[in-house]
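Yeah, one chain of the complex is gone here, protein chain that is, but the others are all in their spots.
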Amino acid sequence: MFTQETRIRVRYSETDQMGVVYYGHYAQYFEVGRTETIRGLGLTYRELEESGILMPVIDLAIRYHRPARYDDLLTIRTTIKDLPGKSITFYSEIDNDQDRLLTTGHVSLAFVRKASGRPCAPPAALLDRLGPYFP
Amino acid sequence: MFTQETRIRVRYSETDQMGVVYYGHYAQYFEVGRTETIRGLGLTYRELEESGILMPVIDLAIRYHRPARYDDLLTIRTTIKDLPGKSITFYSEIDNDQDRLLTTGHVSLAFVRKASGRPCAPPAALLDRLGPYFP
Amino acid sequence: MFTQETRIRVRYSETDQMGVVYYGHYAQYFEVGRTETIRGLGLTYRELEESGILMPVIDLAIRYHRPARYDDLLTIRTTIKDLPGKSITFYSEIDNDQDRLLTTGHVSLAFVRKASGRPCAPPAALLDRLGPYFP
Partner (left out) sequence: MFTQETRIRVRYSETDQMGVVYYGHYAQYFEVGRTETIRGLGLTYRELEESGILMPVIDLAIRYHRPARYDDLLTIRTTIKDLPGKSITFYSEIDNDQDRLLTTGHVSLAFVRKASGRPCAPPAALLDRLGPYFP
């Protein structure tokens, strides 16, 4: 298991007229969490993509417990619970700065070769870095 | 059961560097589908909100089967399968203009009184309009 | 001079906690206006891009006269006032459904060869279609 925490501050643009963060923007917060989780492993998603592998999302689920508000400082806790196979799943929890749990969810992504558009195995670099956390 | 179809064209802003629609934007497409579904019932979501009832999203799930691309003309098919109680669930399917199924998902929303922030019953106007479709 | 009108309906996601459309989203409305203006000329921006020409934005200006609100049906009036040279400028005006002028602005875009990233002349197809409007 590998867990990474990331902090982001809610932007004005992310609120809607209900006065809270629009429900669709959590997908972006989860994505920031994934980017920083891969960086926490010593890689970057940018490099993975430049090496010719794309990771399209195939599945998303979010539960909304409490709303986030403008200027809230959020903690995104992203966890990889299983070594990737045909796909990789990132589990996310978002807390506000009073440590109240706002949102939980998960995103699954496939591995696809950029050149062919065909499914492929997870990048060796990613498996190498994850190995020590799944003894 | 009540079903409504809505058409939208993919905007350039909705693509990402993978060359397809960013996964988070489908939440917006689903929302457009809900707005038009309520209009199809002879109401507007704007009026529901102005009457003092908010409908925050409590649950979202999306499966991504095929990507949508810039300038694609999409059909969003939104279905209400059950009369609302504490919440209402909208099921969505998105096709492209070759009738290929791109995305499926559902969104559940609660009913909350704007003034108090407390849960409340579904608006009578909504139940009245839905009644004939759930004999 | 060539003018094209396009209609869009304001999405909930486009509002912010001030209860009006977030100021940054007008850039997307202008972009929808450009896409439909090029379609109105008998071309598509998608084809221009597939033919190997990108049109990055180099300049944007917007004046906000009155706010747009959720579910408003907007008319975007997009005008090309000059034949493109090194760049092309689209002028935009947005009205609401009470014919009140909400926003004015313009966007200038360069022409760049996708393969080289270098500036290039406007696509011949675009000049051909625009010619009759600039006698």
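Going in written order, the chains are labelled A, B and C, and every chain counts its residues from 1.
We take it that a contact is a pair of C-beta atoms (placed from the backbone, for glycine too) under 8 Å apart; a residue touches a chain by one contact, two chains touch by 3 or more.
Quantities reported herein were computed from a predicted structural model and do not represent experimental measurements.
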Counting the whole assembly, list the visible chains that the omitted chain makes contact with.
A, B, C
Chain not shown: contacting residue from C:Arg63, C:Lys81 or C:Arg100:
C:Arg63
Of C:Val20, C:Ile38, C:Leu74 or C:Ile88, which residue touches the hidden chain?
C:Val20
Which of B:Ser13, B:Thr44, B:Ser87 or B:Thr104 touches the missing chain? It is B:Ser13
The one of A:Thr3, A:Gln28 or A:Thr104 in touch with the missing chain is A:Gln28
It is residues of chain A that touch the chain not shown, namely 9, 11-13, 27-28, 31-32, 35, 44-46, 70-71
Absent-chain interface as seen on chain C, which is shown:
18, 20, 23-25, 27-28, 31, 54, 56-64, 67, 107
For chain B, which positions touch the chain that isn't shown here?
12-13, 15-20, 22, 24, 70
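Operating definition for what follows: only the chains that are shown with their structure count from here on.
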Central chain (by mean CA position):
B
Taking each chain's centre as its mean C-alpha position, how far apart are chain B and chain C in Å?
28
Starting from the mean Cα coordinates of chain A and chain B, work out the distance between those two points in Å.
24
CA centroid of chain A to CA centroid of chain C, Å
33
Residues touching two or more other chains, restricted to chain A: which are they?
18, 20, 24
